[in-house]
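All protein chains but one are shown at their positions in the complex.
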Amino acid sequence: MRSQNTQAFESYESQVRSYCRSFPTVFTTAKGPFLYDEQGREYIDFFCGAGALNYGHNPDLIRDRLVEYLQKDGVMHALDMYTSPKREFIEFYEEKVLKPRGLSYKLQFPGPTGTNAVEAALKLARKVKKRQNIFALMGAFHGMTLGSIALTTDAASRAGAGVSLGNVTHVPAPYMFPELDTLQYMETLLTDDHSGVEKPAAVILETTQADGGIYPMPVDYLQGLRALCDRHDILLIVDDVQVGCARTGWFFSFQRAGIVPDIVTQSKSIGGYGMPFALVLFKPELDLWEPGEHNGTFRGYQLSMIAAKAGLEMMLDQKVEEKVRAEEAIFAQAMEKIEAIAPGKIATRGVGYVWGVDLAACDGENAPGTASKRVLDLAFEKGLIVERVGRGNSVVKVMPELLIDQPTLRRGLDILTEAVREAVAP
Amino acid sequence: MRSQNTQAFESYESQVRSYCRSFPTVFTTAKGPFLYDEQGREYIDFFCGAGALNYGHNPDLIRDRLVEYLQKDGVMHALDMYTSPKREFIEFYEEKVLKPRGLSYKLQFPGPTGTNAVEAALKLARKVKKRQNIFALMGAFHGMTLGSIALTTDAASRAGAGVSLGNVTHVPAPYMFPELDTLQYMETLLTDDHSGVEKPAAVILETTQADGGIYPMPVDYLQGLRALCDRHDILLIVDDVQVGCARTGWFFSFQRAGIVPDIVTQSKSIGGYGMPFALVLFKPELDLWEPGEHNGTFRGYQLSMIAAKAGLEMMLDQKVEEKVRAEEAIFAQAMEKIEAIAPGKIATRGVGYVWGVDLAACDGENAPGTASKRVLDLAFEKGLIVERVGRGNSVVKVMPELLIDQPTLRRGLDILTEAVREAVAP
Amino acid sequence: MRSQNTQAFESYESQVRSYCRSFPTVFTTAKGPFLYDEQGREYIDFFCGAGALNYGHNPDLIRDRLVEYLQKDGVMHALDMYTSPKREFIEFYEEKVLKPRGLSYKLQFPGPTGTNAVEAALKLARKVKKRQNIFALMGAFHGMTLGSIALTTDAASRAGAGVSLGNVTHVPAPYMFPELDTLQYMETLLTDDHSGVEKPAAVILETTQADGGIYPMPVDYLQGLRALCDRHDILLIVDDVQVGCARTGWFFSFQRAGIVPDIVTQSKSIGGYGMPFALVLFKPELDLWEPGEHNGTFRGYQLSMIAAKAGLEMMLDQKVEEKVRAEEAIFAQAMEKIEAIAPGKIATRGVGYVWGVDLAACDGENAPGTASKRVLDLAFEKGLIVERVGRGNSVVKVMPELLIDQPTLRRGLDILTEAVREAVAP
Partner (left out) sequence: MRSQNTQAFESYESQVRSYCRSFPTVFTTAKGPFLYDEQGREYIDFFCGAGALNYGHNPDLIRDRLVEYLQKDGVMHALDMYTSPKREFIEFYEEKVLKPRGLSYKLQFPGPTGTNAVEAALKLARKVKKRQNIFALMGAFHGMTLGSIALTTDAASRAGAGVSLGNVTHVPAPYMFPELDTLQYMETLLTDDHSGVEKPAAVILETTQADGGIYPMPVDYLQGLRALCDRHDILLIVDDVQVGCARTGWFFSFQRAGIVPDIVTQSKSIGGYGMPFALVLFKPELDLWEPGEHNGTFRGYQLSMIAAKAGLEMMLDQKVEEKVRAEEAIFAQAMEKIEAIAPGKIATRGVGYVWGVDLAACDGENAPGTASKRVLDLAFEKGLIVERVGRGNSVVKVMPELLIDQPTLRRGLDILTEAVREAVAP
């Protein structure tokens, strides 16, 4: 490894830093599917800001709008005062995003992070239903502030809370106990007067669990859950922070199942250009907020609104949803090849442009995550950036930007395949 | 009032929106101390993004750096991977900000909001001290996510949490019971084996309470609190989100008292240009974080780092701290005049560039906040933007940008004075 | 129904009173298996103080000891000072109860109620393991004070707490999802690093759930649970308050499975004569209590110790355990006949001297518990006292005293059979 100037980080930045440990180089510029470091090396980026860069790095269209707005001294920070960029964003979102999809939601602009959107959604659900409990799925990730971390399932993250986490009941994800009808399990929790579990205000889930190890929820599960929530007067919250914004082939990931959640959280790629931004959508009849009951300093960061609207325009004009659905097969084929490297020991899962290569069975007597770490390191050497998620950190997460050209996509998948081959070879 | 095109907000945005209700116009551009609406009207901004715009709107120096960075396709979003803007920010912060002030802190980049910084600080304090309780002051505001909202004291915000808020003990602020030595009160909570109050991991406070109604904490109180924390092995957290970044005449508000907190939270103006950004600083020996134990998607938003460093350069080059300390007298004089409008019924308080005009005693038999609302409305008509805080929302918060020229500052204070006069006239 | 003098109860006692609503008469005396009301009517008692009267009403042996002790002015109330009755009880319990069963436990005398014993057990488990979470089974009942009510599963009881109940995870009971290996489910909660469930200090259970609807836990389940707790360094608490004291054919109900819990709670029949009394037993190495760390005014009520020792003598001398095991078949036969009344619609379950007749399927379109209430009322008219438990209150609980003579036992079972027949007849 070439020597890098990373002294400042090591001396002054908290050891809480993490991703830099996987990619020991200093990045400077980026474009489309590529990242560049200060030695000028090019990397294909299959990590994409953990889902924040669905439209790739620095697309010209958005960049030009940002520069133009900055140069005309557009108002930058306005809390939740009225501004013209916000008005344009809202109008575009309602007319071009929601209405064509048959959706009627009100928009809330919480603080510009996913966890903030989730915290707002929890508050609203509890307020509307006057219940304290929330159901979340085992395997879920919903954020790192105290309200959302109680939903998050990763043991290390939970331990970091430093206090007891309550008012949440974790229910098994459908893939965990194939012999068990997990919807029926929830039904029992709700109808058995001796279950010991309080009726929740809401059920929250990712339609494809990302951090849990890339698990797309079956369509009939999602539909059954929607029906269960209706039967029991429980709100359904879809957390679309990571797998929304066309990542799965639909702008809203729940469109795949033809269901309509009561509340939706968005962040990451909704910011268009890697910009901090978040939205909470909810059915108009749920809008029981008092003015200012949830607020935040950066909920009116105008540059994000400029980028967000431009990003949505790109997504629609370039028919990104259709592109993703059409190209899902490319992933499926590559994954088949990867599985064939060690039949029965490698599992792959995914939908649209979000896939996982599960190498847990390759760890043998090594510590969990050994094989996946080897893949990550080999890929990085070969010029591909991927990260790991899931139980034991043993799943390589494959998440390129959605506008990537097919040759680069295939090149990245080839590197990944090669890295897996080298990593699990005898 | 001229008719405005605000239909989109009213139809589609959640009724949680708040500040727009006070300022019924659509803002488009901004520069220095001024905001402009789409009718081209100019407003002097004494609100400043609730403290996020200490260097004014859109300063050229920062703007040019941002445009330059965008135009060269600098990496925008990098989670916590190494990047050159981050390295430059860290080095500048350590060399130019911390060292000259004799401070040795490690830097953590949490999600880019104040509440996220506070949540990280709470986690770290609880982890380091292995205790769950935290002391916060009555009158405090520390954020709106579940961990920080338990510290926040505003009843409406707390009610919004929807669950019981625990693991926090609120202690009286020194101004609340003049007859009581509130440090001695805390000492008793800690030493009386029948106080019923658990020893905390930390005490958190704003050195000047902003949301509580503009209350600068006395220097001897801050020093006594530092000593009390030392005596009892308790961490001292200063939340400098709103009153940091030179607002009080010192880059770190606690410099006023010559104390060194164990943990410091920054956000709002640290972003330089209204950019979402936040920092947690802590003494190196407290850096017990595991990698990734607190994370967040936008903790590596590079544009904020560009703006933040440029903002710090400006602050230092233009000797903003000294300017603020020197000009405090302008406020003091204006406040004296305002108090004289209704002697004994108007109270003013402040330090540096953050002041409050407390009109509670002017409400008479009207609802709390009636007089302050009248001031706000009259000021807005006259071209001045101010907001309200404090008990009963009865305190007008006066918080211009720090680089404002004296004539504009005086003009704004004159408008405020006139608005108060009209509002409280018989 | 004859008119009764129950005015005082109706006027002055809180409407929280419950059992009196099922048995609208005033009881005066009792002996062996019989209760008598003030009209002189005799009732066979198959309720037995909800399990507090395993040796029947007022056995002469115990009565004589109590009278003798009272008449010699034996010390009555001594907190936890040393007394001779307490010394005799401890010695007898260690020598005659524990040692012959190969058990080595230390004894704690908590406040004289079951819930108090459970609260003490929870404290000790959490203290020893330094973990806050506890696993409890769905269907469980462990008491009504705030610590134990968090374990209790009955929805109405939980709602009465008035606050959010935390630090407990309810796991499915083995009978609830026959397709699911519920031990494996627990194993997954413990080993999946994304289960979202904190490792508990202890698992607590009744080896036969009483309030949940009379469900004896299978022996292999109990053994598997013991092994699981060992594997994961988790304490096993058996709550023997209701089904201990020979009720199931073994003094300790867990002897049926040949397992040794780490902590055992006893109350109800341990008091011998319906006396308030409770014990917590635990392995000596768990005795990390500080002096007085759990206390209570009536933990040294000497009359209970006199009765408790006398009761144990009776239990051993009269070989009650063997009697119960031998006579289990009488119940089994009666239950078979009851099931035959409406094949497929009546389910019966039980072990030893604790049985349930589950009439849920007989309610048809009526409210849950309609059929069981009819049985209870008919039985009462015919001179038999039984109560209801379980989901929807639809299970008639059959729990005679253990020293009952066979003719009376059979007579009671015949009345029950007849009541069921009349209740579910078309």
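We just call them A, B and C in the order they show up, numbering each chain from 1.
In this section, a contact is a pair of C-beta atoms (placed from the backbone, for glycine too) under 8 Å apart; a residue touches a chain by one contact, two chains touch by 3 or more.
What you see is a predicted model, and the numbers here were worked out from it, not measured in a lab.
J.: Quick one: which of B:7, B:164 or B:406 touches the chain that's been left out?
T.: B:164
J.: May I ask which residue of C:73, C:179 or C:317 touches the chain that does not appear here?
T.: C:73
J.: Please identify, in ascending order, the residues of chain A that touch the omitted chain?
T.: 163-164
J.: Since one chain has been left out of the picture, which residues of chain C touch it in the full complex?
T.: Within chain C, the residues that touch the unshown chain are 4-6, 8-9, 11-21, 23-31, 35-36, 38, 49-53, 57-58, 63, 66-67, 70-84, 86-87, 90-91, 93-94, 106-109, 111-116, 119, 122-123, 125-127, 132, 144-148, 150, 156-157, 160-164, 166-167, 201, 241, 267-268, 271, 273-276, 280, 282, 287, 289-298, 301, 303.
J.: Take the complete complex as the reference. Which residues in chain B touch the chain that isn't displayed?
T.: Chain B touches the missing chain through residues 132, 136, 138-140, 151-156, 158, 164-168, 170, 172, 176-177, 179-180, 185, 188, 192-198, 211-213, 390-392.
We adopt the following convention: only the chains that are shown with their structure count from here on.
J.: Just curious, how far off is chain C from chain A if you go by their C-alpha centres, in Å?
T.: Distance between chain centres, rounded to whole Å: 49 Å.
J.: Please compute the C-alpha centroid of chain A, do the same for chain B, then give the distance between them in whole Å.
T.: Whole-Å distance between the two chain centres: 31.
J.: Of all residues in chain B, which are in touch with two or more distinct other chains?
T.: Counting only residues that touch two or more other chains, chain B contributes 163-164.
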